[in-house]
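Of the protein chains in this complex, one is absent; all others appear in place.
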């Protein structure tokens, strides 16, 4: 199995002004990430419009990323959908396209309990030979995955790892301890761009930072410093990246996905990677003064 | 346009023991509902596994229901999915199959604000000529649709009505008042089985009771009594239906969808309508002592 | 024991411009309520600044209300505080002042489970001979009191009734059914001003409407119509009172308590009952254009 570790950015995808998938711009982003030295790519995550794409778009995005990666780095495919059977359809598609692993959340929309969450992941594992990463993102799924459940699924070979976007660093520390005591069956990744340093202290195997689309070099340097035990550099890079992350706080015209991924798209356009900052419906693009604020932050942090 | 009113049950669908769609059992349920005098059918709602079906199953469920209804009652199709483009795909499918209207929630999973919710519904309306009902179900979608937004979309011809499963009777009263003052552009339906009487007092045009699958006659009698101003009967039927609704509270092995729709499926099996109480993955069926409790309640309320 | 039933408004208290308790204005309000025919008074509830008053103010408010009531109607005293021992101190004070009953919430701030909620109410009952009403207000307390728990405490003589401000009409129906089957140990009151009619259909013994401070006559007429089975009048009064309740939705300068009770105080000032609309710190008064909107609504509904 692929050894997943290090910096695996959730890839932001580009759209043309008419809303259709922009393969050329997306390829430029993928190529820049690989050239910067990231350790993997995660497509169709929350930042990667996994909840927005139609099946046809999904096919385009997955095939393009795997083609661009060309085996240089592993490609994880987000299979985000409401319930088990739908997720399995996305998994089978990813597998057929040649993905190296998949990322799936607990079921959502319909309400259930943790026993069903566990059964869901076991069903997914039976449907594929690909490594499965559990995506813990309660702000979207409205369920928090408990450490005990995750490590049990790791020990049973159901899960290969966890992408933690729970915002719960206390739980992450307990997850890391429990995983260590179980022989480290799970690879643990944090999705929180501004506290990757704390996650490394807690025992993370890597990070999945959306901001890595804008500054992959910073996260790669931070990872290298971490592997060398150079905590001062880890912290220094983190402080800089935290200041850069403020591009996601400038929005006044929109909140949530539109503010965060909207800022990433505008930054990628300002950096000359994306031709358009077009968002998927029903999300509008950020407006002019917001773009001005983003430009100033990129400039101040040296990534324009 | 169809005149939507009265009792429009969210149809529970049957599955074979292997999990595949059971058309024969589902047809028996649909036929019984129509024979009992319901005023419409709502398929692929939350109770109707709208969040569980694959596209292939969706096709089977929609075509079967429209075929069985055969124009005797209108058929509303739930188009429940994460974001705009996916919902539009389901709408176009429903339209092609001959649906009489569609029901859609606000976008979910990715976070946004009310401006995007409004834009979402406007995008849906541009994509179809079918009447659109907004499905207000914050327990699943984690957004509450405000009365002002709904009535504005009604006045603009975007929405034809609202299915309210918000559990917020205060908001429903304000919605009803505002709708009345605007000339009643929206048909208002409540999804709360045990307080339909209160919703009628508040000005509802009808109800969408999941329990109507088990006792359609009670809801039909209650609707008739309401149209005749016979509030004593409206209340009396409601008290009996509320006691019957306790079948959804017997579960100890599972919570949420599995407890509620799980109880409906077991009741339909006990009534001889469904061949199996099979649930969609990852939801288990209710266990034996839970079924015993359900049988006792059906018996006590005279619908076994 | 006092027979609690009918309309028991949560009394809004007046403050002088310097923030101190205004006994004269509060007395005018109390007197008007009694003259209008209400069936009881509930002081120091959420609307009555139960969470704002110092112990010295509590003493003033309780003694004044009991003195003004002079046995004409029973006086319930809100004993709202974080945990058991503090609530008991307020109960003993109320008892010493001659209150007819007390109203208490579940404990809040520190987290616990339902077993502790039950133990809390049992501790309160051991500390007093006064009838205790459980105040179910999850929006403030962040706990929902389950019907089974409440009826068990009713049967055991711990609770005399429930003031339901949970906004959960489904749960209220189940509470009413269960209470009936247990022999009606609990007197059930709704706190939701705009759906009192639905609560009466569900089996409520009365209402505790904050808006009753502004239009006690409407709620008294509605109660009378209910006792006579005249549902058309019950609904008609309710629709009018719901329109009047819109005074609590005009605020743009503040939300929550400041918008709701702030509107009540401004209305009482416009009606000539209060000398000032002063709010307790840190809540500001509503501003001029908000007052203008309130005046227009009072005028339209004939209570200016």
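Just so it is clear, A, B and C label the chains in written order, and each chain counts residues from 1 on its own.
Definition applied: a residue touches a chain if its C-beta (ideal position, glycine included) is under 8 Å from a C-beta of that chain, and two chains touch if they have at least 3 such contacts.
Note that this is a predicted model, so its numbers are computed, not measured.
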Which displayed chains the unshown chain touches: A, C
Among C:54, C:227 or C:292, residue touching the chain not depicted: C:54
Residue among C:229, C:284 or C:302 touching the omitted chain: C:284
Contact residue for the chain not shown (choose from C:112, C:146 or C:203): C:112
Of C:80, C:175, C:211 or C:273, the residue in touch with the unshown chain: C:80
Interface residues of chain C (partner: the chain not displayed): 46, 51-55, 57, 80-86, 89, 107-113, 115-117, 119-120, 123, 139-142, 254-258, 280-284
Interface with the unshown chain - residue positions in chain A: 167-170, 173-174, 177, 192, 194-195, 197-199, 201-202, 229, 231-232, 234-235, 238-239, 242-243, 246, 249
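Everything below uses one rule, namely that only the chains that are shown with their structure count from here on.
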Per-chain Cα centre nearest the global Cα centre, belonging to chain: B
Rounded Å distance between chain A and chain C, as computed from the means of their C-alpha atoms: 49
Chain centre separation in whole Å, for chain C relative to chain B (CA means): 35
Where chain B touches two or more other chains at once, by residue number: none
